[in-house]
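Excluded from the complex is one protein chain; the other protein chains are retained at their positions.
== chain A ==
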Amino acid sequence: MASPLVALTVGAAALAIRLFLLGSQWPAAQSALQSPTAGDHTALQEGVWLWTRGIDPYSSWTLHQPPLSLLPAYLDTLLGSAGRPVASALVAALADVLTALLVIRFSRSVLERTISWRRSFLVASPTGALASGEDRPKDAQLADSQATARSSAVATPGARSRGPPGGPLADAAPGPAAGAAAPAAGAADDAGSPAMHHGVLLRPESGVGPGLLGVAYLLNPFLLASAAFPGVSPSLLNLFSLGALVAADRGSPLLAGAALAFAAYFGVYPLMLVVPCGLLLAQRAPGRRAGPVAAMLLGLLLAGVALLAGSRALIGSWTFIQHVYLFQLTIPDLAPNLGLIWYFLLEIFAPFAVFYRVVFQVNILIYLVPLSIRLWRQPLLLAAMLIAIYNLLKPYPAVGDYALTAAVLLAHMCYVGDRLRHTFLVGQLVLYSTALAPALWYVWVGSGAGNANFFFAITLVLAVAQILAVVDVLRSFFLLEAALSGVGATKAGPALAESPAGRESPAPQLVFSFN
């Protein structure tokens, strides 16, 4: 966001949209869009009602949000506007604006890290070093992403060309085949030249700046749908999850730990982000890695204890542990949401109910270790993957959670994923499910004409869209990494050089294989 004025304008617009939406609550879709663990404002109001009368707010068995969530709802009742919970809306909007700023920082960080990562290949490669030395001022180019985007536009059509065989290798090893694969781009002039190689390696991917990603987060329809309800938990969850990453990226271990504690307080699963946060901190200080990580863990511990103790002091009992955290682990409530699990558990044969609950929880955790091993050099990508995965698989997702998924995935799609294959399909699936979900929800719960299968089908589509997006980003990264790390230059390069130019010879391709 170049100008503070623009930032201010966007923030104000987002706030206005939220306040406008607040007047038009959609109670009909509340249970589908808000999860019991985040943003169920009716339950919060009930909790406040009980709490102000000296009764344990969790005794009603409807409240499953941590005790601190009661405070904004309590402010609402103090302001006498329970019908229009302005306090909650303001807190949520503020959190959203802050999160948007964090999205900008996160995206910029992704961009910078990607460029430096590519530069590392460039420096390692003799031709790259030559190219970077002679062609353009490298630093200016790296600093201004927009300019770089424009400069690389020549290569983009080649990378985006439909044919999977041509694209990756053309980037990896420029040669006659690459020129043939992208004739319309006018890249033929650059083919084989150091400039082309330079452009490929330093490609800043797209013309989308981090500021635009922040705006996209703020105006994300998922987030706006969430903002139609006055609950604060989804916004705070996003804020603290992203805050922890950004703080770790900027080298503030204590802050990162505290933010992680807050995020885990509002939803258990962000605790998985402790790995990317630790990696980020460790990579900032190569000399003494243990120090920042220990500091982060200390911050996490202290803040966590403080939060729990504060909650205990607030409501006077430990019942919230059972009703908030055990609730998320044991999944007793089968209210529909946009996630994958509710209908499965609603229909599963009773003897297997416990088994599948365990399976689903393990299924969320199981990706942590292999992803960390594979992506330890890319903590931000690791974090993006983890966020997308737990938002996809967790039992009680709220619609606002998907906004964070979208933000972190978009950042990587724009700056890393120049070999994406499913962007169009993912976009269509998301559009399809968001357009049809309200209609089919109405058919089921509104008019009572259909049964749950109608809505369930839509949640499956949304899940498939997320899966394709996650896998696409990951795959694209691996391909790019392979291309840059010399797979193309050392192995495919000679092969290419020997192959005759022309349409008759299909280009070799980078593929996944067991090795």
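Here, a residue touches a chain if its C-beta (ideal position, glycine included) is under 8 Å from a C-beta of that chain, and two chains touch if they have at least 3 such contacts; residues count from 1.
We adopt the following convention: contacts and distances are computed from a predicted model.
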item	value
Undepicted complex member, UniProt protein name, chosen from "Gem-associated protein 6", "Mitochondrial protein M19", "GPI transamidase component PIG-T" or "Enhanced ethylene response protein 5"	"GPI transamidase component PIG-T"
Candidates A:401, A:418 or A:481 - the one touching the absent chain	A:481
Sole residue of A:253, A:267, A:292 or A:336 that reaches the chain not shown, by the stated touch rule	A:336
Hidden partner chain, touching residue among A:20, A:61 or A:318	A:61
Residue of A:344, A:376 or A:432 in touch with the missing chain, whole complex considered	A:344
Touching residues on chain A - with respect to the absent chain	27-28, 31, 42, 45-46, 48-50, 59-62, 82, 165, 169, 332-336, 340-350, 353, 363, 367, 370-371, 374, 392-393, 442, 444-448, 451-453, 456, 460, 463-464, 467, 470-471, 474-475, 478-479, 481-482, 487-488, 491-492, 495, 499, 504-515
